[in-house]
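My structure is below; once you've seen it, I'll send some questions.
The complex is shown incomplete by one protein chain, all other protein chains being positioned as in the whole.
Letters A, B and C mark the chains in the order given here, with residues in each chain numbered from 1 onward.
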Amino acid sequence: MTKRIGILTGGGDAPGLNAVIRAVVLTAHNAFGWEVVGIRQGFDGLLNGMPVMKLTPNVAHDMLARGGTVLGAVNRGNPFMRRTRLEDGSEVLVDAAHEVITRLHELNLDALIAAGGDGTMAAAMRLVDLGARIVGVPKTIDNDLSATDITFGFDTALVTATEALDKLQTTAESHHRVMVLEVMGRDSGWIALTTGVAGGADAILIPELPFDIAVVCNKIRALQETGRRYSLVVVAEGAHPIDGEQEFIIKGDPMYQGRLGGIGYLVGNAIASCLDAEVRVTRLGHVQRGGQPTPRDRWLATRFGSAAVHFVAQERWGHMVALHGTQLIAVPMEEAVKIKRVNPDGEMVRMARHLGIVFG
Amino acid sequence: MTKRIGILTGGGDAPGLNAVIRAVVLTAHNAFGWEVVGIRQGFDGLLNGMPVMKLTPNVAHDMLARGGTVLGAVNRGNPFMRRTRLEDGSEVLVDAAHEVITRLHELNLDALIAAGGDGTMAAAMRLVDLGARIVGVPKTIDNDLSATDITFGFDTALVTATEALDKLQTTAESHHRVMVLEVMGRDSGWIALTTGVAGGADAILIPELPFDIAVVCNKIRALQETGRRYSLVVVAEGAHPIDGEQEFIIKGDPMYQGRLGGIGYLVGNAIASCLDAEVRVTRLGHVQRGGQPTPRDRWLATRFGSAAVHFVAQERWGHMVALHGTQLIAVPMEEAVKIKRVNPDGEMVRMARHLGIVFG
Amino acid sequence: MTKRIGILTGGGDAPGLNAVIRAVVLTAHNAFGWEVVGIRQGFDGLLNGMPVMKLTPNVAHDMLARGGTVLGAVNRGNPFMRRTRLEDGSEVLVDAAHEVITRLHELNLDALIAAGGDGTMAAAMRLVDLGARIVGVPKTIDNDLSATDITFGFDTALVTATEALDKLQTTAESHHRVMVLEVMGRDSGWIALTTGVAGGADAILIPELPFDIAVVCNKIRALQETGRRYSLVVVAEGAHPIDGEQEFIIKGDPMYQGRLGGIGYLVGNAIASCLDAEVRVTRLGHVQRGGQPTPRDRWLATRFGSAAVHFVAQERWGHMVALHGTQLIAVPMEEAVKIKRVNPDGEMVRMARHLGIVFG
Partner (left out) sequence: MTKRIGILTGGGDAPGLNAVIRAVVLTAHNAFGWEVVGIRQGFDGLLNGMPVMKLTPNVAHDMLARGGTVLGAVNRGNPFMRRTRLEDGSEVLVDAAHEVITRLHELNLDALIAAGGDGTMAAAMRLVDLGARIVGVPKTIDNDLSATDITFGFDTALVTATEALDKLQTTAESHHRVMVLEVMGRDSGWIALTTGVAGGADAILIPELPFDIAVVCNKIRALQETGRRYSLVVVAEGAHPIDGEQEFIIKGDPMYQGRLGGIGYLVGNAIASCLDAEVRVTRLGHVQRGGQPTPRDRWLATRFGSAAVHFVAQERWGHMVALHGTQLIAVPMEEAVKIKRVNPDGEMVRMARHLGIVFG
């Protein structure tokens, strides 16, 4: 029997979202003869009754290599809270999850595919509990979901960050500088660790391993003594000093307030003060979330999108796609909320240490 | 106790070999205090007594992102056959594997790490049988080893091929052309399949699925009828027609002799004759084996090299490194010879078909 | 007074055409308040009365970095020849240039901007002679117009070809091979010369300098004697041997018939026979015409498109945009037909020879 399914994208941006959408549309059409509509702005679009976008194979054709998401996405807290004016004129936030359920019925959707991060999966689970038929596609450039070996978007972010580190390396070498590169990773250090190893960093600072800036300075000093006159330091945005932020501030930095400049600048300043070296800081920011997905991310996102349609056919509500080894499997969405952090005592950190990298 | 280990690279080129060498040197030095020497030209270098190259951390430092292998590699049959002149003046090939064993002793090597493909692993196994202490690192850009989820070099080849397909797409669209891209893959279609999916191909021809050119022509014709006036065809170099090569030649092509021009040209000519369309053929060739490894390949190659040193410490002779999911494990080298082909009835081909791709 | 102007693109593909179209639309709209319509398929579209495409700033917005041309382009001889059936049933080609003039009037076009190569400019000149108001934008990836210092598309082709040569270099070095790269350039050697110098080639074969394959072989042999065991040879598709093609064929190659495989294969075979070296050939083909334009090509194409609109305002009919130094000027279209070839005795060839490069 023909179906009509919806797709939405939620949370922060990740290269490959459009490839997921395209794969869903083509697979639904070619393998099952189903119709697909796109929901704009994630759950917000459902809540606010935004008009949906008809997604034909023709429309989807060109999306494969486009960065971003044609459906738009919002990145905020509980997507079901709606600002409502009370009789006395005051405004309150009320939960409107049931309205979203109603909206799904109005749209005649037999199922919904939700591509997003842990926030999106948490919201989807609530709707599933209320009877909605939803399958999830995990999305995070941070690659920190324990449920899946890898997520799309991560490879593109890794390429962007490593290319930046490669460029910093050449000019660091010519000018005998310490280069600090701040990359994304608020809660986990995967981008920093992988970029640092792939780009030949001397120090990598990650949230999982609070750093002692003196260790970094000692490492750089030791390198200088062997004749190498430049160093590369990769810092995850969520990295923090071992001795408490208060201590770190004392090393003196007006930028600290509000962290406008990012931890990278703090680290740079601290190194400059302990070593009297020339230090330069680069903070890549959202460059890491944008751009065409790499071929690998397009391939992975396409597989994820295609599998999601099959999971709809199998009525795996409340499950999401995951990669285990070379196989795609369905795991309960609850799994998606579990974060996979870098293990400070695990193989990868040990490997990096053996390469000569310090973690501060 | 301190050790002295050797490393060699064999077989065809794969981006990431230098990253393996570097990781071996740094890990041996930092984690174990061992010395590493590089053996030039693979087993040939051992057989011919070439001088070894001392590999210090300083020497290894800059190798991470360099394509190729600083040790050189040769790609020929049994590396232990040596041309020898008999008393009567005639020449014969005699097996000299025992001389290689002698040479390993002369070099005072406690162990050897051999990075290479199935030929290299087969040779290594013979030496292990003769008492040599060897650990392997698998290498093939084709990604067709059943023993490991993935090999380094493959990602770089995929990026090169997909970038080419992306470029062909834009000009195909402007000029209403059929573009044929021939990629590597003599025995397996992984590069073709992955490139084709990541680059939005309409047809993918792989060795595992003998093709009927009429199916390709019908697909292109069907697209034209829906208004899309260009098509992209990816052909693995080992692809071959279903109806026997004889039949295919009859469609007329002097280039066939010796396959100088490659199967891509044959396919292009066949399409041109069945459709009267403008067809252009690109054969990427060795471009796919060269260039800086991608960040992912550097990361993977570094992990492989590092693990190989640990396997030496664990005396896992006759084993090689493999990736299973996110874990590195040691598998017997016998496994390395087993080829992983694209399953014509498997998930990936089915997925590609659902995207609308034909396999001929 | 408000105007309505048309734009068409003709001839072979060149990255940057869409940037020209976008700049024309935005400049016409913002600076003059004019309307722009796009004519599909070049002069063919005019001749065949194809519906035009309304080009608003909104439509044009996203075109900047897209390869190809949204208007399509055809690459054939005299675009005004129309196949017509006579009373006796036979078919003849008749010149229909006057019909194009009529069509321009029907479309209410105050002026036309034609972006194309020498064929497009020759056609435009004929129409100007018949009273049409046309301004030209020069387009050729070959960069061989004497009227302008440089053309857009060339830089993108140069990057594509040089990246390929870079990749070949790394694997050539590891495996001691001679790599032959055939690049575009039927009549002029600019891409080959620039790629060869930028990518460190040892020999460059261009149409302007018929080559003696023995000179190439001697160069490679001389390098081998100094210890360098690989070589890079760049061949323009229009390169040809000094001693006549007949002689060259004798060196034996069935692929020669119809040049299906390209001169690169011939050169590769010839080197393999004179040196007994391992040779690999790559023929990039249309990859060089595709892909996103480089930033430089986007900038140049945007300047060209913008200037063309100003030249329309200045009623410079029969002129085209050209870059002299850092200035954009209007030159008569007649100039566009004059080809700028590499001067065999000029500064650039001399420079390349001083780097050690031979031209065969």
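Just so it is clear, a residue touches a chain if its C-beta (ideal position, glycine included) is under 8 Å from a C-beta of that chain, and two chains touch if they have at least 3 such contacts.
Only a predicted model underlies this, so the values are computations on that prediction, with no experimental measurement involved.
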{"item": "Neighbouring displayed chains - absent chain, whole complex", "value": "A, C"}
{"item": "Contacting the left-out chain in the complete assembly, out of C:Leu64, C:Ala147 or C:Leu284", "value": "C:Leu64"}
{"item": "Absent-chain contact - pick from A:Val100, A:Ala164, A:Ala277 or A:Val309", "value": "A:Ala164"}
{"item": "Omitted-chain contact residue, chosen from C:Leu158, C:Leu205 or C:Ala277", "value": "C:Leu158"}
{"item": "For chain A, residues in touch with the removed chain", "value": "12-13, 15, 17, 66-69, 72-75, 160, 163-164, 166-177, 179, 253-255, 257-258, 260-261, 265, 269, 280-292"}
{"item": "Residues from chain C at the interface with the omitted partner, ascending", "value": "23, 26-27, 30-31, 57-58, 61, 64-65, 149, 155, 158-159, 161-163, 166, 194-195, 197-200, 226, 228, 294-296, 298-299, 302-303, 306-307, 324-328, 347-348, 351, 353-356"}
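Operating definition for what follows: only the chains that are shown with their structure count from here on.
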{"item": "Whole-Å gap between the CA centroids of chain A and chain C", "value": "41"}
{"item": "Per-residue overlap in chain C, given as positions that touch at least 2 other chains", "value": "none"}
